[in-house]
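Here you go, one structure.
With one protein chain held back, the other chains of the complex are shown just where they sit.
Order of writing sets the chain letters: A, B and C. Residues in each chain are counted from 1.
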Amino acid sequence: MAFSKSEIGRVAIIGASGYGGLQLVKLIDEHPNFDISYLAGEKSAGKSWNANNPFINIDVDQQIKSTNTDEISHISDYAILSLPNGLSSQITPLLLDKGVKVIDLSADYRFRSLDKWKDVYTSEASKYPRFDYELCEEAVYGFPEEFTNEIFNSRLIACPGCYPTSCLSVLIPFLKQGLIESEGIIIDAKSGTSGGGRNPSTNLLLSECSESIKPYGVIGHRHTAEIENISSQFAGHDVNLQFTPHLVPMVRGILSTVYARLRDPGLTAEDCKIVLEAFYKNHKFIKILPVGVYPATKWVKNTNKVMISVEVDKRNGRIVLMSVIDNLLKGQAGQAVQNLNIIHGLEQDVGLPKITFYP
Amino acid sequence: MAFSKSEIGRVAIIGASGYGGLQLVKLIDEHPNFDISYLAGEKSAGKSWNANNPFINIDVDQQIKSTNTDEISHISDYAILSLPNGLSSQITPLLLDKGVKVIDLSADYRFRSLDKWKDVYTSEASKYPRFDYELCEEAVYGFPEEFTNEIFNSRLIACPGCYPTSCLSVLIPFLKQGLIESEGIIIDAKSGTSGGGRNPSTNLLLSECSESIKPYGVIGHRHTAEIENISSQFAGHDVNLQFTPHLVPMVRGILSTVYARLRDPGLTAEDCKIVLEAFYKNHKFIKILPVGVYPATKWVKNTNKVMISVEVDKRNGRIVLMSVIDNLLKGQAGQAVQNLNIIHGLEQDVGLPKITFYP
Amino acid sequence: MAFSKSEIGRVAIIGASGYGGLQLVKLIDEHPNFDISYLAGEKSAGKSWNANNPFINIDVDQQIKSTNTDEISHISDYAILSLPNGLSSQITPLLLDKGVKVIDLSADYRFRSLDKWKDVYTSEASKYPRFDYELCEEAVYGFPEEFTNEIFNSRLIACPGCYPTSCLSVLIPFLKQGLIESEGIIIDAKSGTSGGGRNPSTNLLLSECSESIKPYGVIGHRHTAEIENISSQFAGHDVNLQFTPHLVPMVRGILSTVYARLRDPGLTAEDCKIVLEAFYKNHKFIKILPVGVYPATKWVKNTNKVMISVEVDKRNGRIVLMSVIDNLLKGQAGQAVQNLNIIHGLEQDVGLPKITFYP
Partner (left out) sequence: MAFSKSEIGRVAIIGASGYGGLQLVKLIDEHPNFDISYLAGEKSAGKSWNANNPFINIDVDQQIKSTNTDEISHISDYAILSLPNGLSSQITPLLLDKGVKVIDLSADYRFRSLDKWKDVYTSEASKYPRFDYELCEEAVYGFPEEFTNEIFNSRLIACPGCYPTSCLSVLIPFLKQGLIESEGIIIDAKSGTSGGGRNPSTNLLLSECSESIKPYGVIGHRHTAEIENISSQFAGHDVNLQFTPHLVPMVRGILSTVYARLRDPGLTAEDCKIVLEAFYKNHKFIKILPVGVYPATKWVKNTNKVMISVEVDKRNGRIVLMSVIDNLLKGQAGQAVQNLNIIHGLEQDVGLPKITFYP
């Protein structure tokens, strides 16, 4: 199925009260090719969007509703789900059955193997009974720079996690081409607090986070499995790596500093930069920086970009890859829109922010 | 002179290394009706814009040049000047003489009386000899919500300062209609550090500003004169008020909390809200909040909006007006583009950010 | 009753899980003249303090207990209550009856008139039935610079609120001496987020507060009544003033910018500085800055100090007073210790931080 560009896609947004959801609503609201057909949010069902969110109003106000998949399917071509892990899997099959294509922001369809998902998301697995093995196999991992065609032809996109988006953007080119050893990869990742969501919790209070940096989820953060899963797919064999996230006193942004060993220690940083440029040459959102210029998360804030820099330590053949994204855009809502653009037959960057802001 | 909407205006940007300049370059770069014809910056003349500013690249790279008014005039319809106070007055007359319309972000043409300017900007006045009395009288104060027609017909726009934009947006409606006493007005204003500019200075280091708030320029800040000047114009008599700016540990944003006394103490907050709504009913960028909803600067960050809230203390007839802007957009580069849109015969909001971001 | 300096006072701390409580525990723990006799906290009763608070350990670990006033009274000379408003009044009488002197951080005893308290704290009044009219009259308002003798002789100290401490420190000298008009006083106050407490709430998340400033409680914040109450006492007549608090993206600190009109417009800033110096000449914690030097909250962070600066606008006879404190020390736990020192017959600054930190 191919849409003409002038055709307006009708998009239901389910789960709009979190930070990703808020951003998504605004992106679709301003998108020239999509309309918001349905705004579902349990907590604020019955309320007006604009009264509820004076800080991010939409052009034509809408009422927030409970999730009614029948009603959604009558008026929507697509649904974007911004729901807690596990809950998504209870709604997605219903929507698909009714002919609505689903872009899912949860982790529910990121693993081809449902059993693997149950291993990693144990508490969610015990709360939500799942038997949708086939859907897990059918779903496409929504990393648009890698899987453009699969996304275009799919009816179920599992958008990557924020950390995986950031790490995989630098790992895939080198793993796919066998340029780095898959043993001993270390990812030291840093995220702003909006990654922790909008539900109140003491450890995300400004009083606690401000003027402080700390590691969390040190061994076994659930994104480890997701990163290893996709890395293994590109490496052609199992990859076991170290992933340590840190909480940084800022709102938006992820920086991943990735350490690996080059198979050919003769490669220079300049060589590696060329590898990256060649790999991403047709991808507008990915920007490779000159050697010696290191990205700050601020440089991609409020954009859907990935900025990448690479260095090589000649003394020991180690490569250091740095990648920054805005966790709520390329790491969440922006990437969802990028995927939606692909499915709808549009250029990938339509409706995504073009004006940038500094500082 | 009226431009057809399809005609592309050619815009020279003079002084592009400060925060206002950076933002301006990006706004014009992405604007559908304008092209950047010339990028002038003394410090980085000869360098490529994109190499120099990896954090805010433009679509088609340009070389930064020294200011050559002849060359500018051959290829530009408009020049936006983002220069230090005083310096602007040395270049503006040359550009006007050559038929280039000028939008000036400095304070040089904000006072009808050059002598008043010399009183307020004494050090600049001693550095730059000025005799352009007539230009000062000719220039239009670029508050677009108030002076739309004058701006449309003008060749020299003096854009308001960031603080004045914020304060005047709430004072003008009440002063013009005689609803508040002009005696005893107090403005307690709070700004992020980007208002202090991009030149390195110890007192703007993160180490100094972070985790701290402080007043500065407590009596006699130069924006006092500008605010009083325009306030007096609308009140119809001299207004003498108190203005105290504070430095807040954030990058962008100004909040002005304005205290005055109602002439009719029977007015309620709801009444005053209606006054504001009526006053600004045709102005897209100004948003009046419901009574009891107070604006945070974050709500307008990265937009050209003004958000306003009003309260009345029934006990004593005092009105409290709150107004937030993004100091680099509505307070600087965004307002310049809004003015440029007016002169060019466009809708005021063309090319200004529509997608908003939260948090 | 006078204690010899060598005698160790036994202090029960009731309510130790909030920010004020945490700070209090550490101050008493390190105090040379006091021991912690009892640590009461309902939420964490039964747990070890040090295991529960790895970020602020005490020298000799203690178990946190439920509040048992009998047990407390057997082993304590003093109790410091850091409890929600209203709850404090349910425990204080029991402790006093058993001979324990009480330093209360809540608002429960800040008004001589219990009826006034019920007016201001309506929701608490409906939740906690109170008839302790006499205790309200007996209690001493614990502003140590003003009421040293009363505090020394009292068994119940109502510590001032954080905002009132900051504002009153500059208002009292001028109101008491009749130097300013009591009409038209405006207090524009700014606080860090720790003033909002440690209970999780969306509006105190770093994601929400960071990079933003906003007003709250614009008319009728409950500290207005407290400030007016004490101001009236010193002015000798009813004072009705404007108080607007703002939330600043920082952890600790309050800045109050106070505007009033001098009765004698001939007074200069230098004169007013001398007034303040004379008034506070024997008070170590209050520091008057030179005219033209304005205090940042960072300058008093982690100290029990008040730093004050004063300006006068000669054009209109208005005085601008600026006062900064650390809201958790001079605004809460530090002031409690200062009061405890007085009662125990010690120098006021014993056990309070002497080492300061910058930046």
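Convention: a residue touches a chain if its C-beta (ideal position, glycine included) is under 8 Å from a C-beta of that chain, and two chains touch if they have at least 3 such contacts.
Source: prediction; values computed, not measured.
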Sole contact to the chain not displayed, among A:P93, A:P249 or A:G345: A:P249
Hidden partner chain, touching residue among C:T244, C:N302, C:S323 or C:N339: C:N302
Option from B:G9, B:P144, B:P164 or B:P249 whose C-beta touches the chain left out: B:P249
On chain C, residues whose C-beta touches the chain left out of the figure: 19, 22-23, 26-27, 30, 51, 53-57, 194, 210-211, 251-252, 287, 289-290, 293, 296, 298-299, 302, 328, 353-359
Missing-chain contacts mapped onto chain B: 19, 192-194, 196, 198-202, 204-211, 249-251
Absent-chain interface as seen on chain A, which is shown: 184, 186, 188, 190, 192, 207-208, 210-216, 218-219, 240, 242, 244, 246, 248-253, 255, 257, 259, 294-299, 301, 309, 311-313, 315-316, 318, 320, 322, 324, 359
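Just so it is clear, only the chains that are shown with their structure count from here on.
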Chain ID, smallest distance between chain and overall C-alpha centroids: B
Far-end chain from chain B, centres as C-alpha averages: C
Chain centre separation (chain B, chain C; CA means) in Å: 40
Geometric centre distance via CA averages, chain C-chain A, whole Å: 46
Shared interface positions of chain A, touching two or more other chains: 19, 194, 210-211, 251
